[in-house]
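I'd like to ask you about the structure that follows.
The complex appears here minus one protein chain, its other protein chains still in place.
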Amino acid sequence: MEKLLEVKNLKVSFFTDRGETKAVKNAGFELEKGDFFGIVGESGSGKSVTTKSILKLGTSNCVIKEGEVLFEGRDILKLNGKELREVRGKEIAMIFQDSLSALNPVYTVGNKMVELIRRHNPVGKQEAERQALELLTAVGIADPAKAMRSYPHELSGGMRQRVMIAMAMSSRPKILIADEPTTALDVTIQAQILHLLLELQRKNGMSIILITHDLGVVAQTCSRVAVMCGGYIVEEGTAEEIFLRPKHPYTRALIASMPRVGGGSFEQFLERDLSDQADSLCPFLNRCKYVEECCRKTLPEYYLAGEKHRVRCHRREEEV
Amino acid sequence: MRENIWKNIKLGFKTNKLAIAGAVMILLLALISIFAFLYPVDPNALSATERLQLPTTLHPFGTDDMGRDYLARCIYGGRASLLVGFLAMILSTVLGIVIGSISGFVGGAVDAVLMRIVDALMSLPTFLIMIVMNAYLKPGIQNIVLIIGCLTWMNIARIVRGETISLNEREYVIYAKISGQKTTATILKHILPNIMPTIIVAATMNIANAILMESALSFFGLGIQPPTASWGSMLSNSQRYIQQAPYLALFPGLLILLTVISFNYLGEVLRNVFEPK
Partner (left out) sequence: MKKVVNRLIQCILTMFIVSILCFALTKAAPGDPVLTYVEPNMSEEYIANLRESMGLTKPLYEQYFIWLGKILQGNFGNSLMNNRPVLTQIMERLPATVILMGTSMVLGFLIAVLLGLYSGKNKNGVLDKITSLFCYVGISIPTFWFGIMLIYLLSVNLHLLPSIGMHSEGDRSFGDLVLHMVMPCAVLTFANASQYIRYLRSSTITEMSSDYVTVQTAYGMKDSGILFHHVLKNAMLPMITVLGMSLQSLVSGAIITEQVFAWPGIGQLAVTAVTQFDYPLIMGITMFTALLVVAGNLLADVLYAVFDPRIRKGSC
């Protein structure tokens, strides 16, 4: 498989009046062609910042301090404005959680779609409109002509997310980053959107990075999963490995806290710890049941728990 | 909660040097106004021989057309301005809180009527009404305070009303109501403490506005009456001597600007502290 995207050693901080907040302390992963890659973690774990940094989308007080984002061998973080704009939207597209605020309220859907299509393709207005209709049909919108004339607030949440996906697909990107695309939606619509993403991925052979806090969503879609906690990727592997043989105590806690049909043991998930931990220690330290002496001294390095299954933990014991 | 606010205020000032300058400026003006008697010159003492003198060591700000020491007049003028500013602010804040909380808490027809009155007062050009009211009332500090206070409470009333309505829905206020607390007690105990920060910000800026209005009224000869010194009337007077003695116009104007800007800036800093984005 060819390597499409490689994030190495990423460190991102926010600077405010109150000083520096380290959002991403060390994140790195690889994305291959055709991957459906999930990043899970609680809110504040740095998963969203990590993916926004891939396209340098942080706000002005957000600084990428270290690291490389290699897209087809080129470091995106080193591109100039024009080159960056070529990659954004054309090579790597993105969809977001809140589809209402993601669409400009004062323009119709058609207006924005046509503009977007013409930005990356040298086509006339009518051709762009035709393509827009095609795209909207492809993402399963029943009456695309009507959707084109609508303002964002006139569409339902599921429709808006479909429109967002259509926009993202307009330039046939190689990678689609979906940042909590289904969080704001009903469960039934959520399933439809996930299904749509899977279908599009298979049809177009693109890669998807899905960010979510919902392990259920990951289980339905992803082929590979990274688990983030406190700015670190603490465990990464195939979906099967992660769900069936989780190694990191944090991953286990996450899985244990998933609600299951039929009840069963429901492990109380440990409350999120907001105290500022030392940078060079395990991010799960204060909440971990298996804390040992060495945990308080050094940051664990990755160890391989299987082929392509790495875990950032000091404990290397067998299944519990 | 309270500790947190103090911490925020400290931080707000620490990260903003200009905020400290503003606060120091206000403190300085207040101290000068209170201890005005320490400058042993009568602001109303006339001197036929010392008319329109340029600033000297004897008269640091020079003298005006009647030979009065201009520094002393500036100090006493500031005293009047700050006094009017503070008193008008207190009046408008009290009016605003009372009317706003009644409107928000009682609701219904009372609310509708009160809010239309607010609208009506807000569509009248404030300054025009002030000069009109001045035609009826005798000029003097009490009446100026009354006029300014009665015409500037609307913004605070709107804030208080809005917050009261939104707080009215909160669990702890509903609980207070269910458990049989009196309306006034509920407002005083649960609602007011919550909207205090917003009110403080609005009130600080109202001081700035009141000082501006007082000086404008006095400039028109409708505010504080001569011979009592006031920055506005001093400016009005200085127009006639602008060619011979431009400093007469410079000092009071600069003082108004500095005072008003300090209050406005302080209000803005407090706003950032209370409502961090």
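Going in written order, the chains are labelled A and B, and every chain counts its residues from 1.
Methods note: contacts are C-beta pairs under 8 Å (C-beta built on N, C-alpha and C of every residue); 3 or more make two chains touch, one makes a residue touch a chain.
Just so we're clear, the structure is a prediction, and the values are computed from it rather than from any experiment.
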| task | Taking the whole complex into account, name the chains on display that the unshown chain touches. | result | A, B
| Candidate in contact with the missing chain, chosen from B:8, B:44, B:126 or B:181 | B:126
| request: Check each of A:12, A:27, A:116 or A:233 against the chain that is not shown and name the one that touches it. | output: A:116
| note | Full-complex touch with the removed chain, picking from A:43, A:60, A:80 or A:126, is A:60
| request: Determine and list the subunit B residues touching the chain excluded from the picture. | output: 116-117, 119-129, 131-136, 208, 212, 215-216, 219-220, 222, 232, 235, 238-239, 242-243, 246, 249-250, 252-253, 256-257, 260-261, 264-265
| field | subunit A residues that touch the omitted chain in the full complex | value | 52, 55, 57, 59-60, 81, 85-90, 93-94, 96, 98, 101-108, 116, 119-120, 151, 153-154, 164, 167-168
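The working rule: only the chains that are shown with their structure count from here on.
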| task | Give, as an integer number of Å, the spacing between the C-alpha centres of subunit B and subunit A. | result | 52
